[in-house]
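A quick write-up on the structure given underneath.
The complex is shown incomplete by one protein chain, all other protein chains being positioned as in the whole.
So that you can tell them apart, the chains are marked A and B in the order they are listed, and the count of residues begins at 1 in each.
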Amino acid sequence: MSVFIIRRLLQSSMVIVAMSLIVFFGVNVIGNPVDILINPEFDQEELERAIKALGLDLPLWQQYLVFIKNALQGDFGKSFVFGQSALKLIIQRIPATLELAFTALIMSIIIGIPLGLFAGLKPDSPVSKTIMGGSILGFSLPTFWVGIMMIMVFAVMLGVLPSTGRGQTVTIMGLEISFLTWDGLKHLLMPAINLALLKISLVIRLTRAGTREVVLQDYVKFARAKGLSTRRVILVHVLKNILIPVVTVIGLELGNLIAFSVVTETVFAWPGMGKLIIDSILSLDRPIIVAYLMIIVFMFVTINLVVDILYSVLDPRVRLQDVKA
Amino acid sequence: MSVTSKTETIPELMPEVVLEAETSLQRFVSDFIENKVAVGALIVFIGIVFVAIFAPLLSPQNPYDLAEIDIIDGRLPPGSESLSGKPFLLGTDDQGRDMLSAIFYGLRTSLGVGAMSGFIALCLGACIGLTAAYFGGRVDTLIMRLVDLQLSFPAILIALMLLAILGKGVDKIIIALIAVQWAYYARTVRGSALVERSKDYIEAAHCLAFSNRRIVFRHLMPNVLPPLIVVGTVQVAHAILLESTLSFLGIGLPVTKPSLGLLIANGFEYMLSGKYWISFFPGVALLITIVSINLVGDQLRDVLNPRLRR
Partner (left out) sequence: MAEGNSTLAVKDLKTYFFTKAGVVKAVDGVSFNVNQGQVMGLVGESGCGKSVTGFSILGLVDSPGQVINGRILFKGEDLVGLPEPRMQRLRGNRIAMIFQDPMMTLNPVLRIDTQMIEAIRTHEKVSRDQAWRRSRDTLGRIGIPSPEERLKAYPHQFSGGMRQRVSIAIALLHKPDLIIADEPTTALDVTIQGQILYEVQKLCRETSTALIWITHDLTVIAGLADTVCVMYAGKIVESGDVDPVLDEPLHPYTRGLIGSVPSHSRRGQPLPQIPGMTPPLLNLPDGCAFRPRCPRADDACMQMPDITSLLPEREVRCFHPHLQGAS
């Protein structure tokens, strides 16, 4: 088991290093590093001082090492717009994004798995056909447009939900969490559903495909031959086998959700890091862009790693294979 | 020790050799037609492509010709008329542009960018995939690692990264869209090519001293093509969606080439005041386009994949 973890850790570190190289070269070779890292408002003298200070007159590989050294210490430079440490600004926004992403993830699981299970067990019923038709709609919908429509219907026309922003927060362990307050929930509902829409379709399709495959297996027939109730056969024998591949995919989707939150956060003015990055790209606040890219790559790789480990815990067959290896 | 047939629901049917009475193309068409919904979607999609190609001829107004628009006509609801009596079937935006015309032109841009990037990505990905399959070994492993790595990142993130570094412009968007798509094509083509390469008929063809080119075109292509078509339809839909998302966010196509995403973004600020049509109708157009592509793609996948019928 530990061999497996070590191997995956090594792979993950290599990916992060590769990404840092891409970001670094993207900034320093493709883009003009002077424009990117130094505030374009500076005059000539300040410019030269800044170039020296940032070490831009050093050879490229040395610059890269400096970049890495700074990155490991959490220094990605100061934001042009806000003047504060880029990293700090992003980290402040992470809880809001994570809250949104997690809520969307949980929603997609709670709604998607039962629907997919039903569609898989009774594929010919009209309800199932509706579900599957709905799922096509789900991943064809442009998320941002649906968000706008939701605001128009629920906030403007019906007036039942707030249109934008995050609700009241409660601070637990230094983190600000909003779903624990009623106001917070009201603000969270629409963006979370909006973000979840795409994933719900995915979960439905995945669960349905898994169900249809599992139901044909011998062990399901054997379970029925033992006289087990249909409910137990489905909820224990079938579901547990489906959950393994579904959970893996869903786990990886968390990363996707975090990345895609840039859209939802923009539509709903949700104060997460997604909104920050879009604003920063538009205002060319490069230190934040660099910091965001590195952080999100790091988050991504970590999530993949955790999901892989989780998978081996859930599927006892995989566990044993690694012991043998 | 013999392993007899598994206890499946259907008892083992002995395979029969049936002479093919129809060509595979005929059979493909007849299979596809079975699903009426997909046929409907195909008709809708062809209609959309038609509109996109002939937009300048079909639109009541050229919304990007400053001479034709008048700001007085701005923000009119659907069904209104301009001062000169021209009907605005779907209303106007803040600049007085006819929404219907704007949507036609927008479809043109969206579909054009999506199709072009898809096509280039397909060629690029197919070449890379074939290279990987042909050379095998280290080359193959290296390429596939790259493909897997890229596919593990969400498309929007990759696009964001590239656009942040490269900046704005139509060519940059297309580069970003290609970068997001090529990996799917590469993986599909490589997978099919590997499967086909190991099949006996390739060896037989080699033995008969067919030229490599003939093998590739007459033998490999017909087998690599079906999964490629399936992946292609899905990818084009994704590309169009991604482009509109990026344009909405403001980092996509520039204002001079408005796609549906930008149209929706224009209407964003008016949603709170109830002028829904500026965002609503472009979104519906986008939705219909994507849904029709996906429905056709779904049916294509069902028809092309189960090779049990062969």
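The rule we apply is simple: a contact is a pair of C-beta atoms (placed from the backbone, for glycine too) under 8 Å apart; a residue touches a chain by one contact, two chains touch by 3 or more.
Since the structure is predicted, the reported quantities are computational estimates derived from the model, not experimental observations.
Visitor: Going by the contact rule already stated, which one of A:Arg49, A:Lys129 or A:Lys240 would touch the omitted chain in the full complex?
Guide: Of all options in A:Arg49, A:Lys129 or A:Lys240, contact with the hidden chain holds for A:Lys240.
Visitor: Specify the residue from the set A:Arg7, A:Lys52 or A:Arg232 that touches the hidden chain.
Guide: With A:Arg7, A:Lys52 or A:Arg232 as choices, the missing chain is touched by A:Arg232.
Visitor: Out of A:Met19, A:Ala71, A:Leu141 or A:Ala223, which is the one that touches the chain we can't see?
Guide: Of these options, the touching residue for the absent chain is A:Ala223.
Visitor: I need the residue numbers on subunit A that touch the omitted chain, in ascending order.
Guide: 217-219, 221-230, 232, 236-237, 240-241, 244, 315-317, 320
Throughout what follows, only the chains that are shown with their structure count from here on.
Visitor: Counting only Cα atoms for the centres, state how far subunit A is from subunit B in Å.
Guide: Here the centre of subunit B sits 24 Å away from the centre of subunit A.
Visitor: Which positions of subunit A touch subunit B when the two form their complex?
Guide: Against subunit B, the touching part of subunit A is residues 15, 18, 22-23, 26-27, 30-31, 136-137, 139-145, 148-149, 151-152, 155-157, 163, 216, 218, 221, 252, 255-256, 259-260, 262-263, 266-267, 277-278, 281-282, 289, 293, 296, 300, 304.
Visitor: Residue numbers of subunit B touching subunit A in their complex, please.
Guide: Answer in residue numbers: 6-9, 149, 152-154, 156-157, 160-161, 163-167, 237, 241, 244-245, 248-251, 261, 264, 267-268, 271-272, 274, 276, 279-280, 283, 286-287, 290-291, 294-295, 298.
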